[in-house]
Each structure stands twice: as structure tokens, then as C-alpha cells.
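Below are the C-alpha cells for one structure; questions will follow.
Note that one protein chain of the assembly has been removed; the remaining protein chains are unaltered in position.
Moving on, here comes chain A:
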Amino acid sequence: MSEKKNWPLWEIFVRSKNGLEHRHFGSLHAADAEMAMENARDVYTRRNEGVSIWVVESKNITASNPEHNGEMFEPAQDKIYRHPTFYDLPDEVKHM
């Protein structure tokens, strides 16, 4: 296998229509951002799936580590007072 530099990996985000957020669609290899954009159009929007595309080189994404999911997300679990259902109100109270 060659040691030379291969085309880097890019993550592709597509807005399917105005009013919706960009969503992760998948990834692909491309030499640069321009080529990533062209390839993303051909690979992910062949059937009108999008009106806007973001391409981000994968190495620029910082991801949380699932092994640290405990300290990362568990603190939110016991804070039930952050949810409206925590608060008892009499049935007579309307529109709240």
C-alpha cells in the first residue's frame, strides 16, 4: 500500500428544505472542500434531497467519548425539576 497522502474524509450536512436544520447525511473522501461539495451534491442529493450543503473535514470535529457518557450525561438525570411535570398545580389552573 502506498504511503502517500490520500484524499481526506469529509462529513456532509444537508438542509432538506428551508425551515429545517442541516442534518448529517454521511461522509465521503475528496481532495479539497470544493470537490467535497461537488461530490456531496452527486452522492447525497440526486433526488432533490437538499437545498443547502455543508462540508466539514472530519478531523475538525471534536466528538465526546462514549466511555465518558456517565460523567457527561448522568448529571442531568436527577434534575427532574427542570421539567414542567415536576410542579403540582390544581386542575383549575388553565393555560399553564
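We adopt the following convention: a contact is a pair of C-beta atoms (placed from the backbone, for glycine too) under 8 Å apart; a residue touches a chain by one contact, two chains touch by 3 or more; residues count from 1.
Going forward, contacts and distances are computed from a predicted model.
A.B. asks: Going by UniProt, what is the name of the one chain that was not included in the view, given "1,2-phenylacetyl-CoA epoxidase subunit A", "(2Fe-2S)-binding protein", "Spermidine/putrescine transport system permease protein PotC" or "Membrane protein insertase YidC"?
C.D. replies: "1,2-phenylacetyl-CoA epoxidase subunit A"
A.B. asks: Hey, which chain A residues sit against the chain that's not shown?
C.D. replies: 1-2, 4-7, 9, 26-29, 31-32, 35, 42-43, 46-47, 63, 65-67
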